[in-house]
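Following this message is one structure expressed as structure tokens.
A single protein chain has been removed from this complex, and every other one stays in its place.
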Amino acid sequence: MAYWFINTPGIGSIIVFAVGISVFIAYLRMLRWIQTTPPDPDPKNETSTSDVDK
Amino acid sequence: MTSIPSRESELERIVLAPLRRTSKQFYVVLAGLSLVVLLGAAALANQWRLGLGVTGLNRPVYWGVYITNFVFFIGISHAGTLISAILRVTQAEWRRPITRIAEAITFFALIIGMLQVWIDMGRPERIIFPFIFGRFQSPFLWDFTCVGVYFMSSMLYLYLPLVPDLARLRDRMTDAPRWRHWLYTVMSFGWHGNAEQHRRLEIAIGIMAIVIIPVAVSVHTVVSWIFGMTMQPMWHSTILGPYFVVGAIFSGIAMLFLFMTLLRRAWHLELWIGEKQYNYLGILLLVMSAFWGYFTLAEFLTTGYSTITNETAVFHAKLLGEYAPAFWAMVTANLVIPFAVLMRRQGRKPLGTFIAALSVIIGMWIERFLIVAPSLTRPSLGFMPAVYTPSLTEVAITAGSFALFALLFLLFFKVFPAISVWEVEEGQAVEAVRQKARELAHEGAQPALRS
Partner (left out) sequence: MTRWGMVIDLDKCVACQSCTAACRMENNTPVAGKNQADMGRTILWNEVLPLANSESPDASEMLIPRPCMHCDDPPCVKVCPVQATYRTDEGVVLINYDRCIGCRFCTVACPFQVRYFNWFEPEWPEALKAHLNPDPEVAPRPRGVVEKCTFCVQRLRKARETAQAEGRPFSATDYVPACVETCTAHARYFGDLDDPNSLVSQLAASPRAFRLQEEMGTKPKVYYLKQG
């Protein structure tokens, strides 16, 4: 029986951390993917501030 | 565009104003909230010093107000994300000015909700034990898993749409205090916002909007299973999962109304949060109220029609017994008042929705309480019904929790813009294009067809 799997103290913690850490890493990579977008050669195209500026 | 004299658009000026200037009222509210939080903290310190005996809990009513708060705040947390996510996925244009507020509610409600579990523990210093000796058979572990994922997801979901605004703040608010400028700079992680980066951000937001819906549903289902997995009368029910989720969204929308209206007043956002938002969100609240009523009817009719003694004892305690005033207050607050106010279009205005939302918030808290406490007072073994009266400590800690929730929310929007500026601008652009298209179509069409 696989009862030991849900019964052993510690395995639950491992599941919590495994799920948590993998989600965390996935999210971090998503952020990193956005961050590392190469900037345009022409800074005119950047829209980090309002269009009214230009 | 060249003719605009100010560097900033009106939107920016209005939205960023509260970040720049601090009014006297702000300090008054801040002080008031802090005072209540301190009161709650003092009560908590006392509880930790003496033990959980300072509450009104007893045998067999081992769970009370803290667990009620836990369920309630986790429910509130669905406000945000779920609503903002669903509206985003369905491309509802009117969502743009209110998504940020909704997402912030989610994030802070989750923090307060998780805090309640800790407050409820008999040995708070052993809080790490579930992370060392966790047994996965216990529904608590399911909770830790789901709430943990939900916490990270909602944090990211709040953060992602904030990034372009942060970059804007970084560039605009150079006169801000150093720590704040530093904060904006670090948090905008070198955002330059070219077309490609915008595309990536939109993709990420799109993914998160879809991911967060099942995660949010799982969270409240698992919260309900803490009760559903036991064999207590009226807890052991298969309807509990969906019932909790519906109630969560219901109370979430109400909380959104509350904070949206308050912030609109305080931050002068009337121009952006207006008729459309109140009308549509009001309809949503009405629909959720109907759903909630349906689930409540299903649950209570099934229980009340049966003759299972354990269950009918709880049923009678709720409908006719000592919990009857609370029960009927809940029905009034969750069904009668929202329907009376929101059915008419006139009611779906700031004042009307505020009243309805306040009533729903109170009603939903009572609902959570009526799920937790009455079942425990009528144990199936059938000895004398127990009595549970919350103590002053519990009242103080609850008040402190609500105040902390409001305080976090307020401070957050003192530092970050309450409206997602770039998304609203995008919305304006979309609207302009549509307008143009309509004009073009109109020119091409037969002149007599439309006036």
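The letters A and B name the chains in turn, as written, and every chain counts its residues from 1.
What we mean here is this: a contact is a pair of C-beta atoms (placed from the backbone, for glycine too) under 8 Å apart; a residue touches a chain by one contact, two chains touch by 3 or more.
Note that the structure is a prediction, hence the values are computed from the model and not measured.
If you put the hidden chain back, the residue from B:27, B:129 or B:294 that touches it is B:129.
Residue B:141 is the one among B:141, B:222, B:263 or B:419 that touches the chain not shown. Only one of B:230, B:306 or B:346 touches the absent chain when the whole complex is considered: B:230. For chain B, the residues touching the chain absent from view are 50-53, 56-63, 117, 120-123, 126-127, 129-130, 133-135, 137-141, 226, 229-232, 309, 376, 379-383, 386-387. Touch with the hidden chain on the side of chain A covers residues 7-9, 12.
The criterion applied here is as follows: only the chains that are shown with their structure count from here on.
Per-chain CA centroids place chain A at a distance of 23 Å from chain B.
Interface of chain B with chain A (complex): residues 1, 4, 6-9, 12, 130-138, 141, 144-145, 148-149, 152-153, 156, 160, 163-164, 167-168, 170-172, 188-198, 200-201, 204, 207, 421, 425. Touching chain B in their complex are the following residues of chain A: 5-17, 19-20, 23-24, 27, 30-31, 33-35, 37-40, 45-53.
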